[in-house]
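Note that one protein chain of the assembly has been removed; the remaining protein chains are unaltered in position.
Every chain is named by a letter (A and B) in the order it is written, and numbering of its residues begins at 1.
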Amino acid sequence: MGSYKVKTLYKDKSFSFSRIGPDIYGSTHPQNLLSEIKERAEFLYSHNSPLKGKILINAFYEPSTRTRLSFDSAWHRLGGDSINITDKSSTGIAKGETHLDIAHMFNNYGDCVVLRESDNEAIFEMTKSLRIPIINAGNGIDEHPTQAMSDLYTIFKWRPHLVNKSIDDSEKITIGIIGVPSRMRTVRSLLKLFCKFPYFIKKIIVIYDDKSIDQNDLFDEGQLEQLIESDLKIELETDMQKVLPSLDVTYINAIAWVGENYEVHGSSFKLHSELPFKKDSIILHPLARGSELSTSLDQTSKNWYFAQSRGAVFVRMALLTCLMDRTTRVMDVV
Amino acid sequence: MGSYKVKTLYKDKSFSFSRIGPDIYGSTHPQNLLSEIKERAEFLYSHNSPLKGKILINAFYEPSTRTRLSFDSAWHRLGGDSINITDKSSTGIAKGETHLDIAHMFNNYGDCVVLRESDNEAIFEMTKSLRIPIINAGNGIDEHPTQAMSDLYTIFKWRPHLVNKSIDDSEKITIGIIGVPSRMRTVRSLLKLFCKFPYFIKKIIVIYDDKSIDQNDLFDEGQLEQLIESDLKIELETDMQKVLPSLDVTYINAIAWVGENYEVHGSSFKLHSELPFKKDSIILHPLARGSELSTSLDQTSKNWYFAQSRGAVFVRMALLTCLMDRTTRVMDVV
Partner (left out) sequence: MGSYKVKTLYKDKSFSFSRIGPDIYGSTHPQNLLSEIKERAEFLYSHNSPLKGKILINAFYEPSTRTRLSFDSAWHRLGGDSINITDKSSTGIAKGETHLDIAHMFNNYGDCVVLRESDNEAIFEMTKSLRIPIINAGNGIDEHPTQAMSDLYTIFKWRPHLVNKSIDDSEKITIGIIGVPSRMRTVRSLLKLFCKFPYFIKKIIVIYDDKSIDQNDLFDEGQLEQLIESDLKIELETDMQKVLPSLDVTYINAIAWVGENYEVHGSSFKLHSELPFKKDSIILHPLARGSELSTSLDQTSKNWYFAQSRGAVFVRMALLTCLMDRTTRVMDVV
């Protein structure tokens, strides 16, 4: 670990403590972000254990530690209890149960469902019979929206002033995404979310390996059109080294899901500490990582992927709290 | 979903709300049932979190979602914590541990055990060394008593006046059971329970496929004798269509366990909405279902299997509360 101190990135802010080495957990920034946000958060403040007595059905039909434990931890931190499914083989699916029937069952057992399923359509089937809220924690190759929320939260934690819609052009950032939107649910969801927050983005550069995928297959039908309609400028690039010096945020995710299996990037995309990153830029990775993200970056100021992982619990806590608060206000269940 | 309103099935009762479509969750009826029950339930009323600080050992050595989550949910709803076994392969049984020794271990870890085991004898072995209560959540091909309790509760919820022993002969009901008592633990347990409540039953018709089982193998030794001794009238039938118009309750369960595997009914027994069901009759199914129960019935007034599933949580909550209350009164443990 280095011996330098955390630098204050934004003038007029002071921190009450310093830390040796870069702030790889992003611990110093939430206060900055809070001061930039104008929304009311009384509900969040007024509850100590807002989910006391509530039961989460944490249903993971596809292998996962990170996301499952993250939701389970978030729910417990809010005072709730959980019941867990960790394995498809130990469930009634072995008896041929449909997702529609599983959802009917879930209605009786809990107050909220978090679902991961390799079958893209399962979550949509369930909503037909569900009377309690469900959160998509990754549906096959399709989407992973809470990961995208965590990614965006990390960017805001890093540069809190980006939450302001009146941002100067000079402060807008360039985001590089190493990955294939049509094959990676995390990337697809992140791009969708950027469409809602286009104002702080100068451009998005999608970096891909033209030896393993045709340029026309990079996006699923409609996604590129949605990005353009949202006033986002998209560029495609195959030479990572060339664009790295221009990127404020480098987002990478190695694992592309194909059905129940996954494939990894070609060897051309490996991030390590000797690459020509832009000064004060950061790297995001939803983790778990493979060889595409070298541990040589872990103790550098580029490392915001650990902060990203840490923030995911708090983002989910906020989401669950707001969701359950709305539920108690609007739900018409006996 | 249809557009008709729930009809009040019993005169002199009025409901404070109406619902579009049939009451497939049976939500309107628990109040009726409560008013029919004369038993004292002060204990249930006086506790908010009666199992606070108590630990359930939720031990499922056989695949299950429905029953495991149902007990886990019931226990948590009562304020308790649980520790779970969801998979035989992740346990000490891999090291050859006996059920007797497992029970010795359970004594130290929790306040109550819920057990599912494909080995019929496991639960009886455990009771030899257990000093805490155990609930049978399905022991191989043998029994599944809490399912039977939920089935009976559903019948009472549907026709609350059936709880009264002074019922008129004209109000007694005919129950059809599509299944093989000697091979289905749910059916065996339900018939055993009916022996305790024979007074509201006109007759029970067991409907079976004579191409797949001999009539003499329908019942295990002693069960038919017990039914007859309990003043229950039993008929055997192979033509489902013929008897359907006479059934007030049609109970079906497709899955017969044979060792660690299961088999399914022949194709002759498939319930769907076009069959000649009796007016105001209902269908029960312990779920999960296979092709024997068509989804065409889901949005009809025949569907009381979702109400049955919903009630299972409340029945288990009541059972667990009473059980643990008795435990604290009588147990002599250090």
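Heads up, the rule we're going with is that a residue touches a chain if its C-beta (ideal position, glycine included) is under 8 Å from a C-beta of that chain, and two chains touch if they have at least 3 such contacts.
Keep in mind that what you see is a predicted model, and the values were worked out from it rather than measured.
Listed residues A:Asp87, A:Asp210 or A:Asp325: the one in touch with the omitted chain is A:Asp87. Here one chain is not drawn; of B:Leu33, B:Leu69 or B:Ile102, the residue touching it is B:Ile102.
Touch with the chain omitted from the figure is made, among B:Ser64, B:Thr86 or B:Ser189, by B:Thr86.
Within the complete assembly, residues 55, 57, 81, 83-87, 89-97, 100-102, 104-105, 107-110, 334 of chain B touch the chain that is not shown.
By the touch rule set out above, chain A reaches the unshown chain at residues 25, 27, 60, 63-66, 69-70, 72-73, 76-77, 81, 84, 86-87, 255, 262, 287-290, 295, 306, 309-310, 312-313.
The working rule: only the chains that are shown with their structure count from here on.
With centres set at the average Cα position, the gap from chain A to chain B is 42 Å.
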